[in-house]
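Every protein chain but one is kept in place in this view of the complex.
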Amino acid sequence: MTPHDDDPDADADHLRDECGVFGISGHSEALQLTVLGLHALQHRGQEAAGIVTFDGQQFHSHRDQGMVHDIFQASSAATARMTGHMGIGHVRYSTAGDTVLRNVQPLFADFAFGGFALCHNGNLTNALTLRQQLVQRGCLFQSTTDTEVIIHLIAISLYTTVRQRIIDALRQVEGAYSMVAMTDEAMIGMRDPLGVRPLVLGWVDGCPVLTSETCALDMVGATYDRDIQPGEIVICDDAGVHSFFPFTSRPSRFCIFEHIYFARPDSFVEGRNVYGVRKRIGAQLARENPVDADVVVPVPDSGVPAALGFAEEAGLPFELGIIRSHYLGRTFIQPTDTIRNLGVRLKHNVNAGEIAGRRVVLVDDSIVRGTTSRKIVEMIRAAGATEVHMRISSPPTTHSCFYGIDTPERSQLMAARHDMDGIAQAIGVDSLAYTSWDGLYRAAGEDHRDPETPQFCDACFTGDYPTPLTDKDGGTQPIQLSMLEPRE
Amino acid sequence: MTPHDDDPDADADHLRDECGVFGISGHSEALQLTVLGLHALQHRGQEAAGIVTFDGQQFHSHRDQGMVHDIFQASSAATARMTGHMGIGHVRYSTAGDTVLRNVQPLFADFAFGGFALCHNGNLTNALTLRQQLVQRGCLFQSTTDTEVIIHLIAISLYTTVRQRIIDALRQVEGAYSMVAMTDEAMIGMRDPLGVRPLVLGWVDGCPVLTSETCALDMVGATYDRDIQPGEIVICDDAGVHSFFPFTSRPSRFCIFEHIYFARPDSFVEGRNVYGVRKRIGAQLARENPVDADVVVPVPDSGVPAALGFAEEAGLPFELGIIRSHYLGRTFIQPTDTIRNLGVRLKHNVNAGEIAGRRVVLVDDSIVRGTTSRKIVEMIRAAGATEVHMRISSPPTTHSCFYGIDTPERSQLMAARHDMDGIAQAIGVDSLAYTSWDGLYRAAGEDHRDPETPQFCDACFTGDYPTPLTDKDGGTQPIQLSMLEPRE
Amino acid sequence: MTPHDDDPDADADHLRDECGVFGISGHSEALQLTVLGLHALQHRGQEAAGIVTFDGQQFHSHRDQGMVHDIFQASSAATARMTGHMGIGHVRYSTAGDTVLRNVQPLFADFAFGGFALCHNGNLTNALTLRQQLVQRGCLFQSTTDTEVIIHLIAISLYTTVRQRIIDALRQVEGAYSMVAMTDEAMIGMRDPLGVRPLVLGWVDGCPVLTSETCALDMVGATYDRDIQPGEIVICDDAGVHSFFPFTSRPSRFCIFEHIYFARPDSFVEGRNVYGVRKRIGAQLARENPVDADVVVPVPDSGVPAALGFAEEAGLPFELGIIRSHYLGRTFIQPTDTIRNLGVRLKHNVNAGEIAGRRVVLVDDSIVRGTTSRKIVEMIRAAGATEVHMRISSPPTTHSCFYGIDTPERSQLMAARHDMDGIAQAIGVDSLAYTSWDGLYRAAGEDHRDPETPQFCDACFTGDYPTPLTDKDGGTQPIQLSMLEPRE
Partner (left out) sequence: MTPHDDDPDADADHLRDECGVFGISGHSEALQLTVLGLHALQHRGQEAAGIVTFDGQQFHSHRDQGMVHDIFQASSAATARMTGHMGIGHVRYSTAGDTVLRNVQPLFADFAFGGFALCHNGNLTNALTLRQQLVQRGCLFQSTTDTEVIIHLIAISLYTTVRQRIIDALRQVEGAYSMVAMTDEAMIGMRDPLGVRPLVLGWVDGCPVLTSETCALDMVGATYDRDIQPGEIVICDDAGVHSFFPFTSRPSRFCIFEHIYFARPDSFVEGRNVYGVRKRIGAQLARENPVDADVVVPVPDSGVPAALGFAEEAGLPFELGIIRSHYLGRTFIQPTDTIRNLGVRLKHNVNAGEIAGRRVVLVDDSIVRGTTSRKIVEMIRAAGATEVHMRISSPPTTHSCFYGIDTPERSQLMAARHDMDGIAQAIGVDSLAYTSWDGLYRAAGEDHRDPETPQFCDACFTGDYPTPLTDKDGGTQPIQLSMLEPRE
């Protein structure tokens, strides 16, 4: 019932989170718990994963493309040598071209002061600009990730302590980051001043755990302590957990799409239960946009909580009218015309007994390009639905994200290209409605959206970006992979 | 929302179907459609898969351990060479030790009359006895499967036509079989006289399709024609589809567990929609065993339809109080004590917001060993449930299956070892109830169970086996793999 | 300095032996010694290898394509499980299409009387004819090897003891075989009545060893006892080594090409040291075909011993004028025109300092198609040789072999298509001479070739085949692999 599965294509019409992070310090089973923690965060990145451990003498690393359970097999030689009491790990989603091994985190560097490993969830908006300056200076980059600029900024900092060097580096970067790092003395958590991505602190067996979501705490049996605050740096060493706030304080802007889709429904983020927020959005949607119908059907799996909330509020029966296959891997079959006509059935099939002859309310969490929605609606109609009403548990997605979410170009976003009628026509429904901005904020616990200083980052709905977009606005080109290829 | 996923361990406490079959004849994309059909049947066997195609001149085969989408990658050399207009395929679940490659179907043999490929869903109850006789005669076996005895019986038959040889062979075997075979002239479907396992006929682009479930027809865009009848042999060749009934007619005994758990909820088996039957069982369960509670929570994913039926009938709210991870591969982490204490959270996590302070009705489809049930109940209680009431959408599972379902020894079946109170105590619930035999039959469309000639095979609940168990009763020992190992 | 290396292409213009066999019984390190023995026989087959061991209870097998040292890595799981005190093994060369895994020996079968493993060096000349009869009877073949007919003949024999069944089977086959087999009670050696292929008996630590060449005895520290005699069957069991002669006695016909090229120079076959025979052939060649020249240069590596004999006899200096690379794997580079013009330098390079301005005698062991010879001659001339005289240490190769040696069709044999002048012109030499039939026999220890009953099989030079060629003369077609492919 999680909103993701091991098929990136199944979510081809969803925005995708790019990373999850996990770290634990002082535990004799640091590797095992980190593997489990990453497993619980698998929905935040299914393309690659990596862990670095430290055993008091040496750092050990294993990184690969694939799923956590494939990369960290209990019996593998790679995991056998990863001893240590401290470990940090990362799961990653990325667009295909960039997932070469050297881009897989944790990044690691041998500094003059010792080893340093780094895991990053989020995205820097001035990384390319900084990179150009660093290359001019003689720095040799090993990856195409934005994260590596932080490594070099730390390496060349004139400050002497690790903490000072890190702060020196972070003061130069812009954008979103929730990071876990590790030196030979400490585990370090860092969250950008706006707190765009989540980062929580928990405890297990007296050892601190830093991770993206509380579901990873549950997985390792850790108790939740608190969210790391926006702009906070925590250093977990032998003397305890030390907190620093080196940046000027600003109102936080947590990503509201974490509530809508990214986070696991059993997680609590920023103090709120995700499943509950989603049900409340569904109920709000029913209140805002009622419809005369026979049955509420979710687009599985991500539409299920909102559909339950909608059905309860609307007093309509809830049925699993669409069955989703959890087996599908990447497109594995040659796309001939015959296959293309099968369309969405590779991932979804209609449960015809619940659809024929009925007026159906379809509930989904968002429409990105609209391709999947159109196919599902066709399938529902082919199964005999007399009417199809689409209800979306978020506002229209009109802008790209620059803070760590993979979004298509604006020109490909359905809601950036069409008005409400146009979208309804494009996906072939009898009626269509989205949740309002204020309705969404209300379900998330606010009275309404504060237009001056919005309580969340909602740039994908509003275009209101909370940081400068230096690379984009300066026209800086992305790094071409080809030039780096030979290092692989 | 399908009742299975790619983690065999996730279903460690479920019975498991052993196979699914698919065949298509006369289609220019026979391979692609067979791959898709097997993909839709993946829930019937996740350990291995294979396909044989025929291109008018030569047979091509590819078989391997793993999931369909991994074995039949579009880009692989193995699939590239598999040309042909006719293809049959098989997915297989098996106990670990036996899944060596040579046991993966389709089995293939070069007979004097030409090539012959065979896929079998079910299990023969006199295979070992026959095998001993064949080995004495000088037949050399290549696998440890029961299915290979059929191959040898066909090979040594004194009849001249393929059809006669097949009938000659089938008259000598006992047990359950729904099979698809292929010669260089025809695709052949066969179903045992009791019709224990499903087999349906459909059509796509004017070509006949034979497969285990209608969801595979949906996947390839085929329309359902009819179920192959118990005891029927259909031969699909250039002249059309020919039907033969070579066995004495007997009342059918379709496996009722296909309705309860094995089949996909969107399939129609024996004319009935599986999801609908499951919801009706849930409603029947609510009527038979009402309970005063606050919320109905399914054990995902297989308990969901029955829980929806239960909640509707009982007028209680339905909540996804347990979140299931679809990412889990096989046990990938060393089971230290720390890990063991995490227990079932690798697969399931409680959605605590929906559980705390409530009286919970847990709905699951069956209890086999009881291990998973106990852990889930503990987890629900730890999340703050004030009461936990377990409702099972089948009668107590008390006997092993010998017809193609992997069941533990009777001595390990919870319901064979304990009475109702004992089970409730073992799994730690405040109350426990199962669906009655008659209630189950009613939900499946019958008035009640006919004790003289039951309308289904329900031996796992009743011990009423519809065929002789020749191997078991004769004390014939299973084939030891070790003696055959060298052929690998 | 062995006449073969790990590059089949390097010997593209040589005939190739198809197999070597090794077996040991009663030794606690049966696997290790068998691996070493096969390693010493690697020159007899570089495409695949396999071993079966027996531990008193179970047979264990591992077979794969590739070289012995790759297949039987000390650290591999496959070898770890191969316990036992008895083991037999096989190395195989085969034409590309046929080296599918199921053809790799030892073949293994579970008979009614127990397990049976078989390794075969040689080739049966009525295997296809027998196979057709066996298939008609209902026997299912698993490989395309000639050897499998022996397995089925044993399986269906009406005799009761293993020995009687084996003799019953062997009386029905024609052709060449030196075989080692294993049951759960004995290791068995078998040599065809003509003794075409070698098979020797040795002892190490009190345990009998049966193998193709004495160099394998040297490798495992075994002492040579005797050659198994033509038509002899030896059974090595707990009671000792028992010898049987079930066939009518006939004069032996050992393959003379084993002396010329196949056997390793340090082996003793049929009582004669191979290196010594080769040097004597070289000396005989110098006496029969003297030439006025400056330097004798071998075509490495197989021409070296004969060239040394030639140089000594002729009183000419011997120089390594051609350097051979031992690194070359299979053709690994795309054959563009540029590459093709490089020709033979991938394998050989001229050591120009020893060639320029000299009259060169090139010594090679045979000319098959002549392609390599032509390129080497060109290369020698390009390096500045003033004359090139080719001397071949065997008679002209004019006929195909049907006894276990891979030979091209007659139509491709240089000496079957051209007379002496034609060959000299085709390969571009100033003079060309071969060893005479009688000269060859003399070097091998006979007075001369007895035209009535030749002391060796020399059919590749004379066309005088010592057995019927039933399959060939009866026009029986080879088994088409495609029909069996699906079993793979």
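By written order: A, B and C. Residues from 1 in each chain.
Just so it is clear, a contact is a pair of C-beta atoms (placed from the backbone, for glycine too) under 8 Å apart; a residue touches a chain by one contact, two chains touch by 3 or more.
Everything numeric in this text was worked out from a predicted model, so none of it was measured.
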Displayed chains contacted by the hidden chain, counting the whole assembly: A, C
Contact residue for the chain not shown (choose from C:Asp168, C:Asp301, C:Asp406 or C:Asp464): C:Asp301
Candidate in contact with the missing chain, chosen from C:Val241, C:Leu346, C:Ala416 or C:Leu469: C:Leu346
Omitted-chain contact residue, chosen from A:Ala74, A:Cys139 or A:Leu469: A:Cys139
Full-complex contact with the absent chain, from A:Ile156, A:Val241 or A:Leu469: A:Ile156
Absent-chain interface as seen on subunit A, which is shown: 52, 57-61, 102, 106, 108-112, 115, 117, 135-142, 151-152, 155-157, 480, 482-488
Touching residues (missing chain, whole complex) on subunit C: 1-2, 4-6, 29, 32-33, 35-36, 39-40, 42-43, 46, 67-70, 72-74, 205, 215, 218-221, 264-266, 268, 273, 275-276, 300-301, 304-305, 308, 312, 317-320, 322-334, 336, 338-339, 341-342, 345-346, 349-354
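Following the convention adopted for this analysis, only the chains that are shown with their structure count from here on.
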Subunit C and subunit B - chains in contact with each: none
Interchain centroid distance [CA atoms averaged], subunit B/subunit C, Å: 52
Mean-CA-position distance for subunit C and subunit A (Å): 63
Length of the line joining the C-alpha centres of subunit A and subunit B, rounded to whole Å: 36
Per-residue overlap in subunit A, given as positions that touch at least 2 other chains: none
